[in-house]
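The structure that follows is given in the form of structure tokens.
Removed from the display is one protein chain of the complex; every other protein chain stays in position.
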Amino acid sequence: MSEISFIFDDNICKGQQGEPMAAALLRSGLLSITNSTYHSRPRGVIGLGVEEPNALVQLVSGTQESMRPATIIEVAEGLNARSLTGIGALPELPDEARYDKTNRYVDTLVIGAGVAGLKAADKAIQAGYQVLLIDDQPGPGGHLRHLGTGLPVALRDVLTNNKLTYVPRCTAVGLYDQNYIVAVERRSDHLGGAAPAGRARIRVWHIRTDRVVLAPGAFQRPLIFANNDRPGIMLSHAAATYVAIHGVQIFKRAVVVTVDNQGHRDALRLHQAGVPVQAIYDVRPAAGGASVDAAKAAGIPIRFRTTILDTVSNEEGTLQSVIIQDLDTNEIVETTADLLAVSGGWTPIADLATHIGIKPKWSEEHAAFLVHHGTDQLQTAGMLAGDFGGDDDPAVFFGPALDDEQARHAYIDLQRDATLHELRRAVGAGLHSIEHIKRYTTIGTSHDQGKTSGMLTIGALCQLNINSQGGNSGLSPADVGTLSFRPPYVPVPFAALAGRERGPLSDPIRITPVHQWHVEAGAIFEDVGQWKRPWYFPKQGESMEDAVRRECMAAREGVAVMDASTLGKIDIQGPDAAVFLDRIYTNMFSTLPEGQCRYGLMCKADGIAFDDGVTTRLGKNHFLMTTTTGGAAGVLAWLEEWLQTEWPDLKVYCTSVTEHISTIALVGPNSRQLLQELVKDIDLSKTAFPFMHSRMATIDDIRVRIARISFSGELAFEINVAWGHARYIWERLWTLGRPYDLTAYGTETMHVLRAEKGYIIIGQDTDGTQTPYDLNMSWVVSKKKEFIGKRSFRLPYLQATARPQLVGLLPENGEEVIPEGAYITELNAHPDEHGKTSHTGFVTSSYYSPTLGRAFALALVADGLNRMGEEVAVPIGKKVLHATICDSVFIDKENIRRD
Amino acid sequence: MITKESPLKGMNIGTAATVAIRELPGLHTIDLRVAPGTSTQAAVAEALGMDLLGKPGQILKESISGGGDAQALCLAPDWWLIIGFQEAEYKLKLLQSNNHYHFSVVDVSGQRTTIELEGPKVREVLAHLWDQDLREKSFPIASVSQGLMAKATVIVCHIAPFRYRVMVRSSFALHLWKALADAAEEWM
Partner (left out) sequence: MTNTNDTLAPGTIGRRRAAALPEQPPQLWKSVKPKKAYDIVIVGGGGHGLATAYYLAKNHGLTNIAVVEKGWLAGGNTARNTTIIRSNYLWDESAAIYEHSLKLWETLEEDLGYEMFFSQRGVLTLAHSVSDVRLKRRNLYANALNGIDSEWLTPEEVKKLVPIINISEDVRYPVHGATYQPRGGIAKHDWVAWGYAKAASDLGVDIIQGTEVTGFDIRNNKVHGVHTSQGTIAAGKVGLVAAGHSSLLANLAGFSIPIQSRPLQALVSPLLEQVLNTVVMSGAVHVYVSQAHKGELVMGAGTDAFNSYAQRGGFHVIEHQLAAALELFPIFSRAQVLRTWGGIVDIAPDASPIIGVTPVENLFINAGWGTGGFKATPGSGWVMAHTIAHGTPHELNKPFALDRFLTGHLIDEHGAAGVAH
């Protein structure tokens, strides 16, 4: 262990590499670390580990993590930290550290590398299991580390066994069902500046195991007495460890207060390390055993039936003297001390067990809640299971009786500055459940989740002698139960749990095979679910409006091309495929001839339209369904659900081919001419290749399937080609298209073109409440067959008059595009006495049409189909636009251009 | 013959000493659906010259006529992916025209691409992103499983000692590649 320097509150401190910061600070004489959160009382270190409630620090060096107890920070060269008063800071500097996660499956997981855990690991190894042993300390041994004794040889050998993987600095933070454990490993903080770059600073372990052994040990707990929070008051085991192991030599006169033999052990350690122990004040009437005998033999005075009542501080606010009470005579005695070492008993760490609902049981003999669990899947060992080592004999005692004034400074939760006074008030207010007490007083809600305060709360409740019904009878901790602990066992940085899911990796980006071409062409992209789709392709100096107008004109008057690869595609085949589609779609598909395509709409069982697309019949028993881009996965799941759960007798199989086939839409009056230059083996003329037909063809030596489908309402050819050939075909079109001024277009133009034709987009012109009839699509509803949703059309509400219906809307001012989502009212509508204005519909799609030379919109209007020609109002903030209800098809109603 | 472009354009990184990651582009893949234990399955197996006697999670290696090996991945009792068997569709065409038999054969070669990872550190790398059991006893050679990796749906195969293949949907491939490269960073 080498000596290093670090900075604390702008002062240079010396420390031993790797020791807890708390030890170095204490050794340097810093008893008072910070002021308390709400009462501004000086506070210092009281414990040894994550149970520490007071000494929270902010790292100024490294990742500047906040709210960490100084007891668990290993000092290293270059460390710089500041004390905190209960509030953490959030530096704005980017966190450059790397955080990752790993998944592990093991035969046996042992949590805790103390003696009990090592023994359990050994047993598991002997039984032939692969063992993962994790422990939150930097080294093995648990309790033994604090005693400075090495491991017995047998247990040391366990660590080197090749069936065992031992991971230090790895804290189990959550126990989940079916033996799924989450643990957090801090891998490089202790290396300070020497931490290798690129190494994950924190790794989250997701462990799944056949067997878990919980051997987490226990925390010592304090006592509740007046002014029990002064710097210089510490848990006795912690005090003895700082003095004996970490060379803290600042104490001149110690007093030990105890309920068990542990206090005697710690008194002896203090004494042997050279700290004069004025006396051991033991609440019990008598005690025996090796620890007590040893303390006696060392000449340490022991006073039974006494305990600590109050303390006095000096002008710095640290401990100056203690006030001891004789429990039999009530006599009080004041005695000077600069260290008050308190042993209030051991509280086994039951947190993880409670995560999955195991209820610890109170043991009067141990003065503790224990978890005895011995199934093959989960076992407890060590102190958690009640193995306290044999020489303990604790009294069930949580503190002396205190009057109201004393209770005001008798702290239960040091971090929350929550006292016995608050607890009494809660009980007096009628709150008896420990959960209520916690919420009323905020005890246990700090970073330590009540590791020391929890048991004190239970004890204090018992000592108040109230039972849950409000009567006055003796209460045992068994009646009160434990606080509920929740994962994580210790606070875990957000960044650690986010891991590598940051930036571009935070959610998949889905791209088509032509993506790179789009990027190089300067496309601006839109997020459509996880896909990146070109939104529009601006030329140099073009605004979005300019680009969209140009693209629309090209599609309507020349030829334009769009990447439609993202559409869902499902191969459906089998003797019952046609029957199946008839049940799924609202319209008939069994009548579709081979080699032809048909638009289909599907409804859920409630009669509401939820997806649409064009389906092609490739063969007698073979169809290719397309879905919306966003609906693909949902539709496939829908189809499978019906096939697997309702109609398993149907002979149909569905296979996703969304990314096996890419689709390129070539659109416009010149599309045929351009495509014929590429396609030599079939006749693309109107008579040879009618609208809504599908043909196989060849482009260079690549087989493609061309379908005359049009979402734009223009003459259009959809070229379906293998995903891996899409870019080639696109570039061939692009090269041949130059003389035609071939224009690439994106989703915005696609939206405008289809809206001009009154074609709906599911999710834009529908909001999950439209039937096909509402969409003016009664033509797509077959009268001849049953299909999903048909029955629901008969529901009273779906038959009601004045349902919103899809219509067109022409704004009075042709230059003003009505905002999408705007609501429509009657012309003379105005707010009623409640400030509400009744409305008659809303705008679903709205664009400027370069072809029409004006703005237009689609809208859902109440009884709209019967209100053609009516003028309506569209309030936009303080302005009111006017518009006329019209047909939803604005261009080429006879479909001459398309066909 | 105009070659197909693969989603990852045959990228490869890393080293055999720790972990090498490479795309195996253009693996011919067909998606076969046929009910298990039926005469149809027997007929399909015979037409293909493969056994198709496997349980979900198993990869069968089948030698095919004309030389070479194909792999049959059993993903569910009635669901197989057959890899490396170009003539499979052709061989089943005749059978399909017979109304007595109900099965589905779909060429899905482009639907996914395959990323192969190989090297002593391969399990460590995969463990960053894969939450299933990679231990030999749970996932021995010739095992296959589906799940999520970096939020992308994948099929993972244990091909040979320290060699795994991850089949990922083409549109997700670049994303998964980046996630895997990132996971392997400390070994690159």
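Order of writing sets the chain letters: A and B. Residues in each chain are counted from 1.
Basically, a contact is a pair of C-beta atoms (placed from the backbone, for glycine too) under 8 Å apart; a residue touches a chain by one contact, two chains touch by 3 or more.
Since the structure is predicted, the reported quantities are computational estimates derived from the model, not experimental observations.
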| item | value |
| --- | --- |
| Displayed chains contacted by the hidden chain, counting the whole assembly | A |
| Among A:D767, A:E786, A:E812 or A:E871, the residue in touch with the chain that has been omitted | A:D767 |
| Chain not shown: contacting residue from A:N179, A:T837 or A:T884 | A:T837 |
| Selected residue (touches chain absent from view) among A:Q249, A:Q272, A:Q596 or A:T825 | A:T825 |
| Which of A:P94, A:G374, A:P739 or A:G853 contacts the chain that the document leaves out | A:P94 |
| Where the unshown chain meets chain A, residue by residue | 9-10, 34-35, 37-38, 58, 60, 63-67, 82-95, 174, 176, 180, 182, 204, 206, 355, 417, 425-426, 428-433, 435-436, 439-440, 442, 445-447, 449, 468-470, 486-488, 491-495, 497-499, 501-504, 506-507, 509, 526-528, 535, 606-607, 763-764, 767-769, 792, 795-798, 819-823, 825, 831, 834-839, 842, 875, 877 |
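Here is the rule we use: only the chains that are shown with their structure count from here on.
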| item | value |
| --- | --- |
| Whole-Å separation of chain centres (CA-atom averages), chain A against chain B | 31 |
| Chain B contact footprint on chain A (complex, rising order) | 100-105, 198-200, 206, 208, 500, 504-505, 507-513, 531, 566, 571, 573-575, 651, 653, 655-662, 700-702, 722-725, 727-728 |
| Chain A-touching residues of chain B, taken from the complex the two chains share | 1-7, 26, 31, 33, 99, 102-104, 106-112, 124, 127-128, 130-135, 138, 150-152, 169-172, 174-176, 178-179, 182-183, 185-186 |
